[in-house]
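Yeah, one chain of the complex is gone here, protein chain that is, but the others are all in their spots.
Moving on to chain A:
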Amino acid sequence: MDDESPVIYGLEFQAKALTAQTGETDKIRFLVGTQSLRVENQIHHIDFDDENNIINKNIYLHPEGEIWNIKASTIDKDLMTTCYNKTSESKTEMKAAIWRLPSDFDSGQADDQSAHPAVRLVCHLNNSEYGDMKSVLWHPTGDTSAVIGFADNHIVLWDIDTSSSTAKMTASTGLDSKGNSKFTCGQWNPHHNCTQIATANDTHIRGWDIRTMQQVYTIENAHGQLVRDLDFNPNKQYYIVSCGDDCKVKFWDIRNPTESLAVLSQHSHWVWSVKYNHFHDQLILSSSSDSRVILNSVVSLSSEPYGNLADNNDSDSDDDHDEIERSKEPQQDGIISTYEEHEDSVYAVDWSAADPWVFASLSYDGRLVINRVPRAEKYKILL
């Protein structure tokens, strides 16, 4: 069987929420939340067996409502947050809650729908004062048990006590802009001791210091239209990538908010998600409502613009070293691969937390596709 071919998993429901199981670093696991207004929603716990190329799944019920956002915890691999849509006859509300997977992964789970266990509620994140929850972030390293939520135009900070199953709100701040501008997304900066976050509202990107809850920088008009997603370079502390409704992916150095470092215009519709590979920051994934996923290599802006420098320390003699250097042509920026397995808008894409070469993408029609970085590219990076 061809290792390179994608593995497709179909959900019965439409889905928008996807996350890698961040706390699980041994196995390739993803969590998918479904969106259905009329049937009880599910959380699919996906296990990808890399060797056999098989997908195993555990299905849990999500008792509250349709899932718009799901984030796995960095503290405890069984914890996660969802942002869900609670509907009644006359109104809908976006709520957030912390859940625990009821059991460890059980590959022998029966396929019987009625027998699906439900995820266990740890606690609700109370957002009644602030409006609809857009998304929730876990602390990037899991050092503290803090989570951040974005509700309409507020940033809210909670501290979770898992033992007592309570979440205490510790801080909040609002976006004091005129108009009805809401946060579209946010990302926790893994650098600077995790004291900063970046958010996007409308066409702007803002940076915040969560110790003071003050805005620290702004990239005005980062995109021509709405900014849909952003991500921090895991290795270069000032570099971020953003995407938006102008069909573009842009790279920024937050120290220079006036001009982007590079622009990729490869999608033919809005770009909904963009992700840095956690290990090799030249690999950029983006997904779009043109139902494509594009894997880019942006070596020039990565932390290893001249190839893997770590090799040089091990080289025995200078001659060898020179030869290696010479044989390595500087890699070019460009598209590595375009994945066309989806037939509807792809709203979410994420890298596996365990295997740097595996990623999953989820389209609205409920199709989850697991792909790998092409082997040629992988060897180019490793060797």
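Here is the rule we use: contacts are C-beta pairs under 8 Å (C-beta built on N, C-alpha and C of every residue); 3 or more make two chains touch, one makes a residue touch a chain; residues count from 1.
The definition used in the following text is that contacts and distances are computed from a predicted model.
Colleague: What name does the UniProt record list for the absent chain among "Vacuolar protein sorting-associated protein 51 homolog", "GPI transamidase component PIG-T", "Elongator complex protein 4" or "General transcription and DNA repair factor IIH subunit TFB4"?
Modeller: "Vacuolar protein sorting-associated protein 51 homolog"
Colleague: Determine which one of A:Phe48, A:Phe251 or A:Trp270 touches the chain that has been left out.
Modeller: A:Trp270
Colleague: For the chain left off this view, which of A:Gly224, A:Pro305 or A:Gly334 is in contact with it?
Modeller: Answer from the full complex: A:Gly224 touches the omitted chain.
Colleague: Out of A:Ile8, A:Leu37 or A:Ile335, which is the one that touches the chain we can't see?
Modeller: Touching the chain that is not displayed is residue A:Leu37.
Colleague: Which residue numbers on chain A touch the omitted chain?
Modeller: That gives, for chain A, the contact residues 14, 37-38, 85, 87, 89-92, 224-225, 246-247, 268-270, 289-291, 343-345, 364-366.
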